[in-house]
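Let me begin by handing over the structure; questions about it come next.
Here the complex is missing a single protein chain, while all its other protein chains stay put.
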Amino acid sequence: MSVLSGIARRVGRRLLSSIPALLGVVVVTFVLMRVLPGDPAVFFASGPSAGKEEIEQIRHQMGLDRPIPIQLARYLADVATGNLGHSLTTGQPVTQDMERRLPASLELTFTALVIALLLSVPLGVAAALRPGSPVDHAVRMLCTLGVCVPTFVSGLLLIYVFYYLLGWAPDPTARLDIFASTPPDITGFYLVDFAMTGDWSGWWAAFTQLLLPAISMALFVLAPLARMTRASMLAVLGSDFIRTAQSVGLSRRRVVITYALRNALLPVLTITGIVFSTMLGANVLVEKVFSWPGVASYALDALLASDYAPVQAFVLLMATIFVLVNVLIDVLYGIADPRVSIE
Amino acid sequence: MTDLLRVEDLRVSFSTRHGMVAALHGIGFALKAGETLGIVGESGSGKSVTSLAVMRLLDRAGRIASGRIVFQGRDITRAKHGDLRSLRGAAMSMIFQNPRSALNPIRTVEQQIVDVLRAHKPITLSAARAQALELLRAVLIRNPEQRLHAYPAELSGGMCQRVMIAMAMACEPALLIADEPTTGLDVTTQKAVMDLLAGITAQRGMAMILITHDLGLAARYCGEIAVMERGLMVEQGPTATLFQAPKHPYTQRLIAASPTRRSTLADLAQGEPVAPASVIQRPPGTGPLLDLRHVLKVFTGDVRAVDDVSFSLPPGGSLGLVGESGSGKSTLSRLICRLIDLDGGDIIFQGESISAIPANDFHRSPRRRDVQIVFQDPHDSLNPRFTAFDCIAHPLRRLEKMRDGAALTTRVHEAASRAGLPMDLLERYPHQLSGGQKARVGIARAIAPRPRLLVLDEPTAALDVSIQAVILQLLDRLRKEDDLAMLFVSHDLNVVRMLCDDLVVLQHGKVVEAGPSAAVFENPQSGYTRSLLDAIPHFDPHATAPLLQVAEG
Amino acid sequence: MKINRRSVLQGAAGATWLASWPQLAFGQSRAETLRYVTGNTINTLDTTMPGATRESFGLSMNVYDRLFSFGRKKFGEYWTFDPTVIRGELAKGYTMSPDGLKVTIHLRPDATWHDGTPVTAEDIKWSLDRMVLAKSLAPPQMSTGSITSADQFRIVDPQTLEMTLPKPDRLGLSNLCVCYAIMINSKLAKQHATADDPWAQEWLKTNTAASGAYIIESYKAGESVILRRNEKWVGSADGKLPDFKRIILQTVPEPATRANLIERGDADLSIDLAASDMPTMEQSSKAKVASIPQNNGFTHITMNTTMKPFDNVKVRQAVAAALPYDDMFKAAIFGRGAKLYDGSWKGTPTSSGFPQAMPFKTDVAKAKALLAEAGMPNGFNTTFAISAGQAATAEPMAALVKEALGKVGIQVDIQKKPDAEFNTMESDKKLPFYTDGATAWLPATYYYFYLYFTRDQRWNFASWKNTDIEDLSADARFQTDAAKYETECKKMIEIFAEQVPLVLLWQPNQDAVMAKSIDGYTYQFYRQADFRDLKRV
Partner (left out) sequence: MSAAAIQRTSTARHVLFILRGNPVTAIASLGTALLVLIAIFAPFLTPYDPIASDVAHALAPPDAAHWAGTDQLGRDIFSRIVAAARLDLFIAVTAVGLSFVVGAVVGGFCGYRGGRLDRWVGRFVDVLMAFPLFVLAMALVAALGNRMENIIIATAVINLPFYIRFARAEVNVRRNAGWVEAARACGDSHLSVVLRFLLPNVLPAMAVQISLNLGWAILNAAGLSFIGLGVQAPTPEWGIMVAEGARFITTGKWWLVAFPGLALMLTVLFFNLLGDGLRDILDPRMRT
C-alpha cells in the first residue's frame, strides 16, 4: 500500500517537475520555427498564379503578420486549450493528423524496441557470462555492425533484399496491405486491434508490414542495449550477493536469472528510456524510407515546408511521450528496485 | 574423531597481466566438528583466498594449483560444480564482510532465505516460509514477521548480517566460514553480531572458521588461531598459547602492534625509533589555539549533524574526537578545517574568529596554511593523477606560492622525510604505493606548509595494525617536535587514548562526555562511553585464558 | 548478391507466408483496380485552397467535373494533352459569339451529382461565382482569362448559361478547363456554408460535392485515397465510363520504393520517379515507361536582372555561353527530355512556339570575351542556389555549373536550401543565380511571357523588366489577328534570346512507369495521371 502511494507521489512529482521542460520545449520549438528562413505563406501560395496579395492573405490567415511574442502567447493559449493548429501540408487540424498517425509511429517504435530488447538482452547476457571469449567478441561485432549502418541505408537494403530480391516481405508502402481491410479503430495499434477482434490473418498481415521497418530501427539501438546489458551483467556477476547466492548453493539458473539478470536489468531499464527517445527522433528516417504513415515523416515534410503547426505539435508530442515514458520507467524501476521507494 | 575439514599444502594462484601470481604458497590446517578456528592476518596475507578456496568460490582468474581440501572425508579439491552446489549452504556456508552488499537488494529477506532452504530441501513454500521466520527469530531479529518482507536496504548493517547468518545456518551446515563478519559495522553492533554468531555455532555444534584482521576478535571467540602472512601460515596453535608465547617474529610484531587497554605508543612497535628529535617546550599560560563555541551545523531535512559543540585545544595539544558513524565527528572536522560553513556558533583560531570567512573564500585566507587535514582513507585522499611529489608540493605551490625549483624540492623532501616516506617513492603515482605509503604521503602533504593545527580524520582506520602502529608513532613524534596541535578523530578509543591528552565523545552531534583521556578511559561517566569501551574486542596477551567463555553463554 | 536456386525457392515459400494478399483474391477485382503510387500527399479536396499539392489537383480532376476539358493527341504510343481543342465535360458544348466576347454554355440534361440530384444551372452559376468571389487561388488565375466578376455569368435558362468577357481574351474559355474551375453541387455545399464561410470552403477541404468520374470512398489525408467509379458519369469525351472501377492512390515518398513496387507488379502506375531508375525500368519485364516531355514547362537557370553583376546583359550572355549544356543534360536528367538549347536559328526564331530551343551553345572563348566586354575579365564571385526538393537533378547540375563557370573565372558557391527557404528567397527576389522549374497550365506563348517575364510578381524569376515585352505580351493577349499574334510572339522570343534573363535548359520528360497492361496514359498539363483515360488491356 505504502509502496503504491509512494509510486503515485513520485509519478505526480515527476509529472509536475516536467512541466517546465515541456514549456521550454514548446517555446524553443516555436522560436526555432520562426527563425526558419522559409516563409510558409510563400511556400503554400505556390499555385500557378499566386501573387503578392495571396501571400499576404495566407500570412494574415496564419497570423504571421503579428509580432512573434504575440504569436507565441496565442500559440500557448491554443496549446493549453488543446488546439494545435492546422497543417498546411495536409490541410487538416494537426490534432486530427496526430491522432491518426501517432499510433502508427508508436506501434513501430514499440515493436522495434521489443525486438531490440529481445535480441540484445540475451546477447548481452551471453557475452557477460563469458567475457573475453569468442562469444563476447562476436556479440560486440554484431551489435556494433548494427549501429554503424545509417538507418536509411539499412532500411533501403532490407527493402531491396527482402522485398525486391527475395519477395519475402510485403510491399513497404503502408501499415497494411492496401487491399486488406483495416481493423476497427479501437486503439489505433493494428496489432492490438486485430488481436482484439480475433482477426489473426489480419494481425499477421499487419505484423509482416511492421517487421522490416521495426528491424531496421532495432538494429540501430541493439548496440547500446546489449552493451549496457553486458556491462551491468558483468558488474552484477562480480558483486557480493552473487557470491553469496553461490555460497548457499543456489542453482546456476537461479543465480544467473533470478539473482543476476534481474538486478542487471535495472540499468538497462534506465537506458531504455534514452534509447526510446532517440528512436522517436530516428523514426524520421525509417518512416520516410518505408512510407510509414507516422508522425515523424509528417513532421519532416512539414519542417521542409516551414509548416509550423505540425512541427511544433510533433515536438511537443514527442517531448510529452518522452516524459511519460520516463515516468513509466521510473515507476517500473520503483517496482523492480525496492531501494528507490525506500529513499 | 576425524577432521571435519582438512586442508593440505594448498596452493592458489591468480592469472594476472603479469602472468600467474601465487596467492597461497602451500598452507595446511585441520578442523574438527564443533571447533572454532581463527585465521588472522593483515591485508594481502591470503586469509580470504583461503576461505574462498575452501568454499571453491575463487573467481574465474583464481586456480587451485596444488594441494588438497578434504571436507567430511571427501576430497573436494576438484569436485564438480554440481556436487559443490549440494555441499554449499547445506554442509558448509559462508558469511561475508559488508553484509549489505552480500544480500540481493531486490529480493525480500524471506525470499532469499526461502531460496536457500528450497535449494537443498524438498519442502513446500509455506513450510519454507515458516522456517524462514523461525530462523529470523533464532538470529534475534526484532519483529521478525515484518522483517521477513523487508528488503536489505530497509535493514541496518547489523540486521543484514543477522539475515546473512540466518541464511548461512538455514540448512544447519557442519562448517561456517565467517570472513570478516563485523568489518564495516559499528563497534557496538560488532559485538552483538559476534556474540550471536558464537552462540549459534556453539549451540548447534557447528565448526567455525573466523577470518579477521582483528586479533582481539579472534582471541575472544576462537579456540585455535592460525596466523597468516603473505600466503603462508606462519604460526598455529591454541589461542592462549599463541598469545602468551608467540614464536614467529611476525606473530610477535602483530601482537605488539595491536593496542590493548594498557599498551602505550611505545609498546606498539618496538623496532621503530620513537624518541622525538627535539621536544619544544611550551611556556604555560598561553591561550587556546582553537576554541569552538556552540558550533552548529544543520543539513537539509533539519538534521543537526553538529549540535552545540564547544571545546578548546591548546597550542601543541592533542584532542581526540570519538564517536560512532553518524555522530558528526567528520562534519565537525570539516567545519574546523573550514571546508564547510557553520550554521551557528563560532570557531576561534589563535584568538581570531575564522568562522566569519566563507568556506568558499577561505583558500585565500592566511589561516589556510595553519589548519591542515589528513584524511581517513589513504587510497581516496590522493589525486590519482598526481605523483607523490606533486601531492606534497601542491600545498606549497598553492599556499606559499612556491615555484618549481630547488627550494620547493627541498621542502617536499623535508616533509617526506619527516613523514618517513622514502625519497625514491616520490615519483610514483598513488596506485603504485601501498596503503601505509599513501598514508605517509597524506601526512607529508598536510605538514608540508607547516600548519599549527592538524586535523586527523581516522587516519589509520583503513590500515593494517602493524602499519597503524607506525603511523601513530610518527604522528606522536611530529606533534612533539613541531609543537603541532592535533585533533584526532576516531572511533577507536584505544588509539585515541594513546595519542591524545584530552577526549571528547560525540553522539548524534552532541558532546556526551569530555575530559582528560586517561580519566575518561578509566572512569567513563556516560553510558554511551561505557558501551563504546565495552564493545572493543580487546585481548590481553597476559591474561591467563582466552575470553572464549563469553560465546558459550 | 548471389541468388541460387535454393534462395529462390525459399523466397517463393516466404512469399506465400509473408506477402500474401490476405483479403482480396487476385482475380477480377484486382484487374479492375488501379493502384497508383505518388511521392507527395493529397492535402485538400478543394483545389482552390492555398497549398494544394499537384496530387490534389490530380485527384480533383478525376472527382470533380469542370465545364470544359482540353482534348488529347497521340504522342508515340501514349498521349499528351491538347490545349487547342476544348470539349465539353459537364457542359455539353458551347457557342462563341463572332467577336469572342460572349460564350453560351449548354449543359447536359442527364448530368447528376454524386448524391443523385440533377445538375442545375443554379449549381453552375454558384460554382462560377465561387470561383471569382471566394478568397482563394482561383480569382487570380481566372483573371488571366479576363474572368473577374460574378456579373459575367448569367443563367439563360435551366440548361443554358452565358459568360461575357470584356475583351476577346485568348484564354477565357481555357481557364474554365483548369483545376480551379471545379463545378460544385451547390445545394449540398450550401448546407455546410456558414456566415463566415459562405462558400463552404472549410467543409469542402475534406468533403466533396462533385459530379466527376470517380467518387471518393475513403480519404486518409497524407496516406491514401480510394476511389470508386461513378456509374452515372456523363462527362467523358466518348460517352463511355472509365475502364477502372476502383482506384487506390497511395503516398510512397521514396522514389526507389515506388519503382520497386511497379517492377514487382504490386502497383500499376507511378510518376515522378528518379530519372536514374528509368533505364532499368525500360528493360523490366513487368513495367514500361511512358517518357513524355513536359511540353508546357521548362527548367531554367535564372540570373536576377536587378542584382549585380547580372544586371549587365553581357554578363548574362557570358554565363549563357559558359554553361555546359550537354553535360548537364546528360548528368542531371540522363538525357531524358527535350533540349531547350542548341537552337539552330539566329536573330528571329522560325517558330512562334514557346518554350522552344534557344540558340545557346557552350562556347568558353565567347564567354570569356563577353566577360571582358562587361569589364570583368577575371570573373566574379556569386552563389548558385538549388532547392533541396529538386536536389536529385539540381545538385549534379549545380556541380557542373560551378565547374564550368570556374573555367571562365566565375567562382560559384552552391547553396542547397530547404524548399520553403528557397521559395521564400525566390519570391522575395533575393537569389542572384539559381535553377528552378516552371510549368504553365495554359501553354500559350504570350501567356508564358506575361506570367514569367513581366510585372513585379513571384513568377517573374529574373525580375526582368523590359517594356517591349510588356507591350507585346499585353497586345498579343487580345490579338485576334493570328498573323500579327505570330509576329508579336516571335519578337518576344527574339528579345528574350538576346537579353537572356534566364537560360532555358530543357523540358524534362515526365516518366510515368506503369504495368505493361496499362494503356491510354496521357500527359496532362497539371502533371498528374488522369485515371479516366486509363485502361487495362
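Chains: A, B and C, in written order; residue numbering restarts at 1 for each.
Convention: contacts are C-beta pairs under 8 Å (C-beta built on N, C-alpha and C of every residue); 3 or more make two chains touch, one makes a residue touch a chain.
Predicted model only: the values in this text are computed from it and were never measured.
Counted over the whole complex, the shown chains touched by the missing one are A, B, C.
Touch with the chain that is not drawn comes from one residue among B:20, B:61 or B:518, which is B:61. Residue C:414 is the one among C:237, C:414, C:474 or C:495 that touches the chain not shown. Screening B:80, B:385 or B:403 against the full complex identifies B:385 as the residue touching the chain left out. Interface residues of chain B facing the missing partner chain: 16-17, 59-61, 334, 337, 339, 360, 363-364, 368-369, 371-373, 375-377, 380-387, 394-395, 398-399, 424-429, 432, 442, 445-446, 449.
Although one chain is not shown, part of chain C still touches it, namely residues 255-256, 259-260, 263, 274, 276-277, 279-280, 324, 326-327, 330-331, 388-389, 391-392, 395-396, 398-400, 402-403, 413-418, 421. Annotation for chain A: contacts to the undisplayed chain at residues 18, 20-22, 24-25, 28-29, 32-33, 35-37, 131-132, 137, 140-141, 144-145, 147-153, 156-157, 160, 164, 223, 227, 231, 234-235, 238, 274, 277-278, 280-285, 288, 296, 299-300, 303-304, 311, 314-315, 318-319, 322-323.
Note that only the chains that are shown with their structure count from here on.
Using the contact threshold fixed earlier, the set of chains in contact with both chain A and chain B is empty. Innermost chain of the displayed assembly, by C-alpha centre distance to the whole-protein C-alpha centre, is A. Centroids built from CA atoms put chain B at 50 Å from chain A.
As a whole-number value, the distance joining the C-alpha centres of chain B and chain C reads 86 Å.
Mean C-alpha positions place chain A and chain C at a centre distance of 38 Å. In chain C, there is no position where the chain touches two or more neighbouring chains simultaneously. The touching residues of chain A, counted against chain B in their complex, run 238-241, 243-252, 254, 258-259, 262-263, 266, 336-339, 342.
Put simply, chain C touches chain A in their complex at residues 1, 3, 7, 10-12, 14-15, 17-24, 30, 33, 35, 37, 41, 43-44, 49-52, 135, 137, 140-141, 143-144, 205-206, 220-224, 248, 250-254, 256-257, 260-261, 263-264, 266-267, 388-389, 417-425, 427-428, 439-441, 451, 457-459.
Residue ranges of chain A in contact with chain C, taken from their complex: 36-40, 42-55, 57-58, 87-92, 97, 100-101, 156, 159-161, 163-174, 177-181, 201-202, 204-205, 208, 288-291, 293, 297-298, 301, 303-306.
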